[in-house]
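A single protein chain has been omitted from the complex, and every remaining protein chain is retained in its original position.
Moving on to subunit A:
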Amino acid sequence: MSATTIVSLPDQATARLPKTNYLNNKHGLLSWLLTADHKRIGILYLLSITFFFFIGGAFAGLIRLELLTPQPDLVASDTYNKFFTMHGIVMIFLFLVPSVPAALGNFLVPIMIGAKDLAFPKINLLSWYLYMTAGLFTLATLVLGGVDTGWTFTTPLSTHYLNTHVMTTAIGIFIAGFSSIFTGLNFIVTIHRMRAPGMTWFRMPLFIWSNYAASLLMVLGTPVLAIAIVLVALERTLNIGVFDPAKGGDPLLFQHLFWFYSHPAVYIMILPGMGVISEVMSTFSRKRVFGYTAVAFSSVAIALFGFFVWAHHMFIMGVSNYSALVFSLLTMLVAVPSAIKIFNWAFTMQKGSITFETPMLYAFGFIGLFTIGGLTGVFLGSLGMDVHLTETYFVVAHFHFVMVGGMLMAFLAGVHFWWPKITGRMYPESLSKLAAVVTFVGFNLTFLPQFVLGYLGMPRRYAAYPAEFQVLNVMSTAGATVLGVGYMLPLIYLGWSLKYGAIAGNNPWQATGLEWQIQSPPLTENFLETPIVTQEAYDYEWLEEKMKHEVTHVG
C-alpha cells in the first residue's frame, strides 16, 4: 500500500474489527433471510446481483464466441437468439436496473442522510424477495428451454409468432418491475422524511440526489412497463387484439408503451452511477464537487425530461416527420445536462489534491467511456444519421459504452469505494488497480470496432453475417476476452479480502460523508445517537478540524 494514499489505516497487527457490527450481531441463515436491516438487504442484493451479472456475462461470452466466424457454426440461429435475449434480459432487469440503487443505495442511503433505516424496512425485504422471484422465473425460462423475443418483446413477434417461454419471462419482468417500484418508493419517502436534523436538501450528498431522481423514474415509469407486459400476456392468451392490425389494433402502440418505460429506464440505470462518480471524484480530489447545485438539479432535470424522448427509438417506424422533429430536438436537449456533468466532474479536480486509488481509476474510466457513449448518442438523436445507424452494431456499441462502460465502471468504483465500510477490510491495492486498467483496455477493444461495424451496416441480433465483417468481429471477441478477465479479477480478490484484507478503519479515504464518521462495518442502528448535521456535503475543512480534535482527544 503506498504511503500517500491511506492515511488513517490502522496497523494490521493491532487493528481489529469492531466487536459488534451489523454483520455479526445475529447469526444463521434465517437472520439474513428475515432481516429488515437495510445494510443486510443491501448485501443480499449485492450477492444476487453479482450472481446474475456473471450469468449475463456468460451469455455475452457465448454471443461473442458465436460471432467469431461469419457462419452460425457454434450454435444454430434460434439458440443464438435465445442467448442474446437472456443476455439482454438478465443484464437489464436483473443487473443494471437494481445494481447501484438496490445494492449500494440500500446500504448507503439511510446512513448518508443520518437515518437508522429506510422508511419501510419490511417492504424493502419484500422487494428483495420480489427481485429473487423475478430471477427465479428468468432462470426457469432458461431451464425450460429459453425464450427468443429479445429483451424488447416486440409485438406481434412476441405475441403471435413465438412458441418459446414468453409468459414465464414476462411474469419475471413484471415482478422485477414491482421490486423496483418498491425500492423507489422507499427511497423517496426516506429521503423526504428521515433526514437527520440539519441535513437540508442542499447538504445532501450528490449520491442521494441521483438516487432520488432515479427513484422518481422507477415509480413513474415502471407501471407503464407493467401495463405493456400485461397487454402482451392478454394478447397471447386471450387474443384481445390491441396490437393486432387484423383486429383493428396497432402494433406501434406496443412500441410507444415499451419505450415510454425503457427510455427513462436507461436513466434509472445511469443516474445512480453518476452519483457514485460525484462522491469518488470529490473524495480523491479532496474538493467539493464543482457546481454542486448544477449537478444536483441536472439529475432531476435528466429524470424529468427523460420522459419526453421515447420516440427517438422509433424514427424509422413511421412516426410522423413532425413528431420525429420534436423528439429529436428534445433528445438533443437532454444530452446537455449530461455534458454539463462531465465538465463539472473534470473541474472538481482543479486545484484539488488528487490521489489515484482504485475507485478514482474506475471513475476516470467512467468519464472517458461515458463521454464517448454520450456523444455517439448524439449521432442517434440526429434524425438523418439515425436512419443509417439504428438497428446496427453502432447502437450496440453506443449503449454498451453508456451502460457497461459508464454504469458498470461506476458500479465497480462504488463497490471498491465503499468496500472498506461494508466489510471493514481493504482490498489488495495493486491487483485492484490492475483490474481497473485491464477492464478499461478490454472494454475499448471490445466495443470500438463495433462502431465501425455499425457504420458498415452490420445489423444487430444476427447469428451469421457477411464474411467481410469478420476481421472487426474477431477484434471485438478478442477484446471481450480481455474484458472478461477484467471482470473476474475483482470477484477473486474481493472474495480474498473478506478474510485476509487489511483492517480498514472507519475512514480510510478521509471522506466527508456521514457514512465515514461511523465505525466500519457499521452497527445495526448505524448511529448510536442521531447525528446533527452542521456542514455541507464535501466540507473538507470541517473534516480536518474534526480529525484534529479526535487525535488530541485520543492522545
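Going forward, a residue touches a chain if its C-beta (ideal position, glycine included) is under 8 Å from a C-beta of that chain, and two chains touch if they have at least 3 such contacts; residues count from 1.
Convention: contacts and distances are computed from a predicted model.
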Per UniProt record, name of the chain withheld from view ["Multiple sugar transport system permease protein", "Cytochrome c oxidase subunit 2", "Alpha-E domain-containing protein" or "DsbE family thiol:disulfide interchange protein"]: "Cytochrome c oxidase subunit 2"
Chain not shown: contacting residue from A:Ala15, A:Leu34, A:Ile316 or A:Val437: A:Ile316
Touching residue (missing chain; options A:Met167, A:Ile340, A:Leu434 or A:Val474): A:Ile340
Residue, one of A:Phe95, A:Phe440, A:Tyr465 or A:Tyr487, that touches the chain absent here: A:Tyr465
Those residues of subunit A which, in the complete complex, touch the missing chain: 4, 72, 77-78, 80-81, 148, 150, 152, 154, 156-157, 160-162, 245-246, 248, 250-252, 285-288, 290-294, 315-318, 321, 324-325, 328-329, 332-333, 335-336, 339-340, 342-344, 346-347, 349-356, 364, 367-368, 371-372, 375-376, 378-379, 381-388, 390-392, 452, 455-457, 459-466, 468, 471, 540-541
